[in-house]
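As you look at this complex, bear in mind that one protein chain is not there, while each of the others sits in place.
By written order: A, B and C. Residues from 1 in each chain.
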Amino acid sequence: MTTVSIVYHSGYGHTEKVAEAVGAGVKDAGATLHMIKVGADGKIADAEWELLNASDAIIFGAPTYMGSVSGPFKMFMDSTSRVWMSREWKDKLAGGFSNSLSMSGDKLTTLFQMAILASQQGMIWVSQAELNTSTSEPGKSGDAASINRIGSYLGLMTQADNVAPQDSPNSGDLKTAEMFGKRMVTAAKRWAA
Amino acid sequence: MTTVSIVYHSGYGHTEKVAEAVGAGVKDAGATLHMIKVGADGKIADAEWELLNASDAIIFGAPTYMGSVSGPFKMFMDSTSRVWMSREWKDKLAGGFSNSLSMSGDKLTTLFQMAILASQQGMIWVSQAELNTSTSEPGKSGDAASINRIGSYLGLMTQADNVAPQDSPNSGDLKTAEMFGKRMVTAAKRWAA
Amino acid sequence: MTTVSIVYHSGYGHTEKVAEAVGAGVKDAGATLHMIKVGADGKIADAEWELLNASDAIIFGAPTYMGSVSGPFKMFMDSTSRVWMSREWKDKLAGGFSNSLSMSGDKLTTLFQMAILASQQGMIWVSQAELNTSTSEPGKSGDAASINRIGSYLGLMTQADNVAPQDSPNSGDLKTAEMFGKRMVTAAKRWAA
Partner (left out) sequence: MTTVSIVYHSGYGHTEKVAEAVGAGVKDAGATLHMIKVGADGKIADAEWELLNASDAIIFGAPTYMGSVSGPFKMFMDSTSRVWMSREWKDKLAGGFSNSLSMSGDKLTTLFQMAILASQQGMIWVSQAELNTSTSEPGKSGDAASINRIGSYLGLMTQADNVAPQDSPNSGDLKTAEMFGKRMVTAAKRWAA
């Protein structure tokens, strides 16, 4: 059985909503899913470390704050030094996503940090492979139903307005998140074969 | 007299339109402006090298192709090694902008490359300081009249649809470009004082 | 009087030693220096926020952990959102440095994060402008007395072995740090004129 873990931090609920959409894609593709939420102190439970160590793929998720990965998630990233020397995550698959208030909001810095972390752990990085489906009519770029409307490939980027998570990110972003979860499972199954 | 040069590459005219808007801001702020267009072979004329060497500030501009600075502009960047050893650009001001078809389109990689080039040349990097003025109503993020609608700070990001340059990028992006040109002049005057 | 603050995190003392060398350069160049150490919880005192707000230039310093800025320093970076809306740091000068165990150790990610933070705050980024003075004899690259032996320009990079801070980083790295501190003062005086 393919096992995928999503380890994420969410400050106001928007990143959690994206994490849930990625998770829905993971389950829909027939994998076992572990949702692991990083606390405001950057910590996860010992049992959750075991779940990560036993996963075929780990998806990292965090909001972008002040232009890079949120502080609590960085505290978590630092704590993965416990598996660095043991190389326990070596050759696992990895992927990442980030949400912020604006379109770019420098989310690429966050994805870059996640890819670097994965590389330091010896992991294999799975890109976001869906093309942007926005029409090219003026003013239509980034419309609500677009897949990959922001145009991100190293990982998944979503954008949330300053409203409650039930209203944002939009349906296209959440659909892209779901497709990203499925892609990770497809890759994990192929990698495990 | 404060002198600002904009050295840019443009494949289809959209980046040139942005360069012209930045240039309008530069002139409006009372500086001498040099517009220097990099050819498809990455070259500029000898006289243009002299203009760059005599400038108080240099603004780099290029489209983002396949996730980083366009090839012709990178050829130009490499050719600045001629001023690297002489340190002729040391302590000049620098800034950068990039345009692409999608919102992110990994334009941050391009700005990052430009900031790294400027740093290797010992230059001082001027950020894009305007906040995003999009409303936070759902679906309004990134509307056409927004200043800094993409949410970029290391430099200026604009987005152009796949239509003729007269129709895209939109008015908000061009206004942001103009403000960026003015900011560069304000900084150059203060730096020269 | 020109005022420069160094706000830094140090886990084992090596980054603190670099911060002190940068600080020595700042004082030697005739500026008022504030050394502000970020706690393991990412916090600084209220009075220290006032010192930062009153500085002409702010130098960010942190170790690179797992390929990007240390968690505690990222917690501090997030907390600068309190000055983001007020734009209190707009047009101040900024610079950065990072230390880690290996030569690259992905320290460029950390400097990149710092430059992005500075840009979001509307600051002006001062590069590390000293060229690498290593000889080009085989095996001599990165020898102990070299200035900028690692070859870093966006900011200052130093490397510390896994020994006590009194023995590492080496003299060349510390000398480079001192020169970086002086450069920041020279820039701040010119900017304030």
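We adopt the following convention: a contact is a pair of C-beta atoms (placed from the backbone, for glycine too) under 8 Å apart; a residue touches a chain by one contact, two chains touch by 3 or more.
These numbers come from a predicted model, not from an experiment.
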Statement: Given C:V7, C:I150 or C:A187, the residue that touches the chain left out of view is C:I150
Hidden-chain contact residue, picked from the options A:T3, A:S68 or A:Q120: A:Q120
- prompt: Of the residues in chain A, which ones touch the absent chain?
  reply: 87, 90-91, 112, 115-116, 118-120, 122-129, 153-155, 187, 190-191, 193
Field: Where the missing chain touches chain C, by residue
entry: 67, 100-109, 132, 134, 136-142, 144, 148-154, 157, 159, 161-163, 167-168, 170
Task: Name every residue on chain B in touch with the hidden partner chain.
output: 42, 65-72, 74-78, 80-81, 84, 106, 109, 112-113, 116-117, 119-120
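Just so we're on the same page, only the chains that are shown with their structure count from here on.
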Task: Would you kindly tell me how far, in whole Å, the mean C-alpha position of chain B lies from that of chain A?
output: 31
- prompt: In chain C, what residues contact two or more other chains?
  reply: 112, 116, 119-120
